[in-house]
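What follows is an incomplete set of chains from the complex, kept in their original frame.
Note that the chains are named A and B in the order they appear, and that numbering of residues resets to 1 at the start of each chain.
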Amino acid sequence: MPTQNPIFIPGPTNLPEAVRRALDVPMEDQRAPDFPDFTLPLFADLKRVFKTEAGEALIFPASGTGGWEAALTNTLSPGDKVLTSRFGQFSMLWADMCQRLGLEVITADVPWGEGVPLDKFAEILGADKGHEIKAVLACHNETATGVTSDIPGVRRVLDDAGHPALLFVDGVSSIASIDFRMDEWGVDCAVSGSQKGFMLPPGLALVAVSQRGLEAAKSAKLPRCYFDFEDMLKLNRTGFFPYTPAVGLMRGLRASLDLLLEEGLDNVFARHYRMAEGVRRAVAAWDMELVSAGPQWRSDTVSAIRVPEGGDATAVIAGAYHRYGLSLGTGLAELSGKVFRIGHLGSVTELMLISAIAGAEMAMRDAGIAVELGSGVAAAQSWYRQDSDTVAQAAE
Amino acid sequence: MPTQNPIFIPGPTNLPEAVRRALDVPMEDQRAPDFPDFTLPLFADLKRVFKTEAGEALIFPASGTGGWEAALTNTLSPGDKVLTSRFGQFSMLWADMCQRLGLEVITADVPWGEGVPLDKFAEILGADKGHEIKAVLACHNETATGVTSDIPGVRRVLDDAGHPALLFVDGVSSIASIDFRMDEWGVDCAVSGSQKGFMLPPGLALVAVSQRGLEAAKSAKLPRCYFDFEDMLKLNRTGFFPYTPAVGLMRGLRASLDLLLEEGLDNVFARHYRMAEGVRRAVAAWDMELVSAGPQWRSDTVSAIRVPEGGDATAVIAGAYHRYGLSLGTGLAELSGKVFRIGHLGSVTELMLISAIAGAEMAMRDAGIAVELGSGVAAAQSWYRQDSDTVAQAAE
C-alpha cells in the first residue's frame, strides 16, 4: 500500500486542497477574449506578494533556475562584472551560471552556514570606484543550508557605497514564506518558483523586475529570447503571452495567491516562524546542530540538521523514506552524508511537522544515532502548545 | 489557512490517492452495454473480501445502517424473535432498529467494553428448544468502544446448541480491516459500509448474504422494496441494477478492491494490527485505559481511550480540533465526555498515527490532563521501529 504521508523536502511543498482542486481543470484557450480577465489580476496580485508597485511581475513556464537566467540575460552584457557570495549549493550554482553565460564573477565566499557577508560586500563595492560591478547577486534563503541572508543589509551596503549596481535576489525558497519587500529594499530583480512558498507544483518561474532593471534591459547584450522580459511584458500588458503559457499551473497560482492574500502576508510569515521554531526546538532537544551558524541566519522555511560525528545522514534519509515513507531533504554537495533537511514551508501544520520530527528520530535510531525517541517531539509539542498570539509576540 | 491534516475518526477514513482519483470520474450510463464488464467483476471481488463463495454480495446506495435494515427486512417477519447483545452505541442502535421494525428482541447485554457474551448466548439458545429465535445478531466490531467480538465463537455456540437461527454480523468497522470469513464462520448476512476499511466516502452499504439467508427471504414478511435482495440480485446477475446505482462510488470501490486484493487480505489485517498496537502502546505509556475490558476484546480498527477521572474528553476533542486541526472520535452515548477515540483503520501510516498521538497529548495537556508530552509518541515509535516481519510474527 503506497504511503499517504506528506513530504518534508524544501520544495516541492505539499499542495493545499484549494490549490490542488484549482489545478484540476480542463484546458482552455489562452487566446480567448476574456483570458485577460484572468491574467491581469493575476499579475497584479503576484506583484502584491513580491511587494512591488513600481516593478513588473512575470510568469515563465520554467523552474526557478530559468528565473535566474532571465534575471541575468535581460540586464547584463557579456563580460559584465557581478558580485556574489557562495555559501551553499544554490548560491554556488547561480554564480556558476553567471560564468557560463560569460559574465565575470567576483565572489565573496563565506563558510556554508553563514549568509551574505555585508562587510565584505561593503569593502568590495567601496573599492569599485569605477562602478564596474553591474549587479550584486544575493541568495535570500539558501535552501541547502537553511540560511537566511539580510537583504535590506545588502541594500544599505550599496547605498552607503553610493554604488549603482543592480540588486538581484534569489527568493526561490523565501518569497511568500519569509518577509520580502521588493520596492522597499530596492531589489531590481527577484526570482522565485512555484513549488515552494507558492505551494504549487514545479513549473513556473515567478520573476519581478524593477523599472531600473527594465531600463538596463534596453542595453543588455546577452542573447535571450525565451526569457526576454520585453517580449513578455509587451504581450502581458494586453493579458496575453508571446508563447503558450502554463495555463494549468496559472489556475493553481490564482488559488495560491487567494490563500496567501486572504491570510495576509504578515500572518503567513508569522506562521512560518511558528512552524520553523518547533523544528528548531526539536533539534535543540536532540542536542544536535543546525548548519546555520547562528540565530541571525536561521531560516524559517528549511532547517539543515547536522547528524552527530560518525552518523550517516544518507542512511537516515534512505531509512526514513523506505521504512516510514518519510521524505526528508538530502545534504547537497559538501553537506552530503552530513545533514538531513526538514522543509517547513508552505502548507504544513504542527502535527505534520511533529510526524516528520518523530520519523527523523526513528530513522536516526535505526541508523545508529543515539537520539532519545520522543525527545524532539516533546520539545516541538511544548512550543506548538503556545497559542499563536504568544508566538507572534515572541517573533517580534 | 485550512488544515491539511488527515482525520482519525473511525470512519469516514482517509482516502488513498488511488481511490481518490478513481472517484473523480465523469458520469457514465448505468445501462450501457458494457456496464456489466465493470460490475460483474466488482461483485466477484467484493465477495472475495467478504470471503464468501457460496453467498452473494450486494451494493446499495445507503449507509451501513441501511445495510442493517436490508439484512433484517429481507429475512424476517413481523414478530420474529432475534437474539442480540448490546455493548455500545452501534449494537444498541441495531437492536433498536429491530424493535422499530416490529421484531421481538432478546438481549443479552454486557458492560460496554466487553463484546458478545458467548456463554449467555449459549444459555439462551440452548433454552430455545422451539427455535423461536430466528436470527442472532452480532456486532463484530463495536465502533463506539473499540471492542472486537468473537464471531467464530458465536457460530460455535449456535452449532453446539444445534440451533438453526440465522447469524447476522455487523461488520461495518471490521470487514476489510480485521479477519472476517463469511463462509467459514457460517455467517448468513454480513453488513459493511464504504467509509471504513474500504477507504471510500460514505454512501454505499456493502452486504453479503448466504444461500440460507436468501432462502429465508422467500418467506420473510417484513415489507421491503428499496432494500429488497431479490430485486437487486435479479438485475445484478445481468450486471445491472433495479434503480440508479451510485456509479461514482462504485468506481472508487473498484480501486479499493484492487488495493486490498493486491496487498492481500492477510497483509491488510497484519498492517491493521501493527498500526493499532502503536496506539495501544501510547495509551499504556500514558498510564490510561482503553474502554475495551481486556486484551481479548481489543479492536485493531479503533481505540476508545478513557481520560483520567476528572478529565473532560469533550474538551480534549474540541481543543484538538480547533487548536491543532486534529479530528478525534467522540465518546458516544454513555461514554460522552469520558473517552476519545482514535480510528486506526484504512489508509493510515505510522507517522500519521504518531501525529494523532502527539496531538492528543497536546490537547490533553491543554485540557488539564497530566500526561507527559512525547511519552505516548515514544512508545509508539519504539513499536513502529520494529520491522513488519517482527510484528507479523508477534501477531500470530
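Some notes on this structure:
FYI, contacts are C-beta pairs under 8 Å (C-beta built on N, C-alpha and C of every residue); 3 or more make two chains touch, one makes a residue touch a chain.
For clarity, every value in this text was computed on a predicted model and none was experimentally measured.
Taken as a whole, the complex in this structure file is built from 4 copies of one protein sequence, with 2 shown in place.
The definition used in the following text is that only the chains that are shown with their structure count from here on.
Annotation: 46 Å between the Cα-based centres of chain A and chain B.
Every residue of chain B that touches chain A in the complex is listed here, in rising order: 1-6, 14, 16-18, 24, 259, 263, 271, 323-326, 347-352, 354-356, 358-359, 361-362, 365-366, 372-375, 377-378, 381-382, 384-385, 387.
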